[in-house]
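First the structure, which I've put down as structure tokens, then a few questions once you've had a look.
Only a single protein chain was left out; the remaining protein chains are all shown in position.
All chains are identified by letter, namely A and B, in their written order; residue positions are counted from 1 within each chain.
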Amino acid sequence: MIQEVGTTEQGELVINLGPQHPSTHGVLHLVITLSGETIKKVEPHLGYIHRSIEKMCESLSYRQFIYVTSRMDYLSSHINNHGCALCVEKGMQIEVPPRAKVIRVLMDELTRLASHQLWWGAMAMDVGALTPFFHAFREREAINDIMEETCGARLTMNYMVPGGVMADLHPDFQKKVKEFIRFFRTKIDEYDELVTGNVIFKSRMEGIGYLSAESAVSYGCTGPTARGSGVSCDIRKLYPYEVYGQLQFEEVTATGGDCFARYMVRMQEMRQSLSIIEQLIDNIPEGEFQAKTKAVLKLPKGEFYSRVETARGEFGVYIISEGGTTPYRIKFRSPGFSNLSALDHMARGYKIGDLVAIMGTLDLVIPDIDR
Amino acid sequence: MLSIENITHSIDAWLNSMFHPTVVLLVESLIVGICAISLFAVLGLVLVLMERKVSAYMQIRLGPNRVGPGGTLQTVADTLKLAMKEGLTPDGADKFLFNLAPFVVIIVAMLILAPVAFAKGTQIWDLNIGVLYISAVSSLSVIGILMAGWASNNKYSLLGAMRSGAQIVSYELSAGISVISIVVLTGSLRIQDIIASQQDGWWLFKGHIPALLSFVIFIIAVTAETNRAPFDLAEAESELTAGFHTEYSGMKFALFFLAEYVNIFIVCAIAATLYLGGWMPLHIGHWTGFNQVMDYIPSSLWFMGKTFFLIFVIMWFRWTFPRLRIDQLLNLEWKYLLPISMVNLLLMTLIAIEGWHF
Partner (left out) sequence: MFLKKYISDVFGAVRSLLKGMRLTGYYFTHRKEIITQQYPDNKEEMKLPERFRGEVVMLHDEKNEHACTGCTACELACPNGTIKIITKFDMTPEGKKKKALDTFIYHLELCTMCNLCIEACPTDAIKMAQNFEHSVYDRSELTKKLNKPGSKIREGVE
């Protein structure tokens, strides 16, 4: 592959998009081969923000390693932590109290909303509209304030502990969340007005970056990326964890497979998340928020895997334990990595402006890809 | 009443009484040059501040509010910063063209300033082919952009410049046809004649729907010509980082920036002149009382008000819409704007011949 990078045919142009580029949302490096403005090949080069999180986790105890996963997909940090906590609980066979389960799901959905809001703003910015970004941040700020009050931090919350959550909900939590839902219901219609219906935006999105259901599966795409191609892959529906099995919500899928389908899936998911929160916010059971666990956690010898649905797709945690206080080997299956692998397939034949739009709909978080 | 016209006339008379006519011409050219350059600087500062404030309010922010009262000196501070920065020339760049390009762009912007009538009797050069001159000179700015893109020795710059070339060349057409539709109505290319023909009402209102259509097309076309969003493909930030001026820094970058804003001012001034009557006050039919009140507002204020309103509209576009893709941009021109404006021109000619306009 390395020899291939520089070789071009007559009239081809090789461009390095990144590692510092406004639309790669981080330090992604794409080597693009262009013919005029048409993309011939896209080659992602990774490793600019590799922090060897998996190796780091091997020297951390089962309580400690959870916080590191917030630094992977920082936009759905809570859901990442959730996956890790689930895996440890599976190994230790800890029964999580019902209140903790509901709190976890509520926080997951709020995180998902915040992540999708940021994605919406960044997506619009990728296609050239700068105002939506600030509008998205207004709503995201409301969620961050709720998070800050209950979890103590805005982005890397570290609210999960094996056996439940770190602290009980703040007394104002329910009131604030209800306020937020009422507020956001009006604003999400503005989102549609400002961006979704816009003829320029539609023409930038429709029919661009086609990904068939077959290739979505074969590239291992998950989350809204695959659901936009009609692949049913919502872990919350297929392998329900916590209280997702008892909730009424729809798995949003679209059949278009283009950028607009992926966009609409995420927009609908925001509405679904809102309805999940509405179902739960008045039905938080009383009781403990954390199960009684030993001070030092030791997973039994064996292999454990658990997965959750983050805002970007399936997040898997695979732990091999030798019975000690630290994992022997840990592996994270991050959604961004697989989704990025389909980029070359999706972008070929489209224009350079489309590449940016396609990357926007993939909702890439680079630390999640590099780990 | 104190007006710009009186001031210029008294200066002219005083100079003529003191010096030889050739000296007078030289001195007056010098004064005009200084005025134009300082107008440039002031426009740049004001428009950048205006854009930042407009964008801030649309984006539910406050915008610059620290430097000076209400942040009004922010752009001055920015200019000072840019002036202090080192103007880098990248290795492998064509140094002559690279350093020349910003000046070409700014000189073209200055040239178009010549036939613009700022107020009653205030015009640098009232040439009899004013509109044609504007169309001709404004298409020169693409040379500066192509020069910058090529000389930078940067692929992003090159792509941006090529996009800009395709874009400006295409949009020249519909802008030109829109201008012609007004020329058809007035029968003159001279700016003063066009303004004078709007004494009893602006062409936007007098020319029925075709005038409205050509106005909309003109605004779209000049937005594209000045490389403003949603047509800012030449500098598409999320695609080409900064397009043709990626490699520029310091004062050379500031010149591109200044030229962009001055170009906006000029095209809006031309739109105001052609469609909104330039410095002509708003007159409605036989409402003599209303018309007299309107006449009390100085003509320069009328001109500036109209121009800045159009500038605001263009800024409004920029902060609302996503950017088009290059092929869609050309589609819009060749499939929509050009056919519509051609049909529109025919209609306009019919109206002019039959004398259906008010």
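Just so we're on the same page, contacts are C-beta pairs under 8 Å (C-beta built on N, C-alpha and C of every residue); 3 or more make two chains touch, one makes a residue touch a chain.
From a predicted model like this one, the values you see are computed outputs, not experimental measurements.
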Of A:K41, A:K90 or A:H170, the one touching the omitted chain in the full complex: A:H170
Contact with the hidden chain (one of B:W14, B:Y57, B:F96 or B:W356): B:Y57
Option from A:K40, A:R63 or A:K298 whose C-beta touches the chain left out: A:R63
Residue among A:I200, A:V231, A:L280 or A:I330 that touches the chain left out of view: A:I200
Missing-partner contacts on chain A, residue numbers: 60-61, 63-65, 67-68, 131, 138, 141, 148-153, 156, 158, 161, 166-167, 170, 190, 193-195, 197-200, 202
Sites on chain B contacted by the missing partner chain, in the whole complex: 54, 57-62, 65, 316-317, 319-321, 336, 340
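To be clear about the criterion, only the chains that are shown with their structure count from here on.
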Geometric centre distance via CA averages, chain B-chain A, whole Å: 45
Of chain A, residues touching chain B in the complex: 13, 15, 21-23, 37, 124-131, 133-135, 138, 194-195, 198, 200-201, 203-204, 351-356
In the complex with chain A, residue positions of chain B that touch it: 55, 58-61, 155-156, 159, 163, 229-230, 232-233, 236-241, 319-328
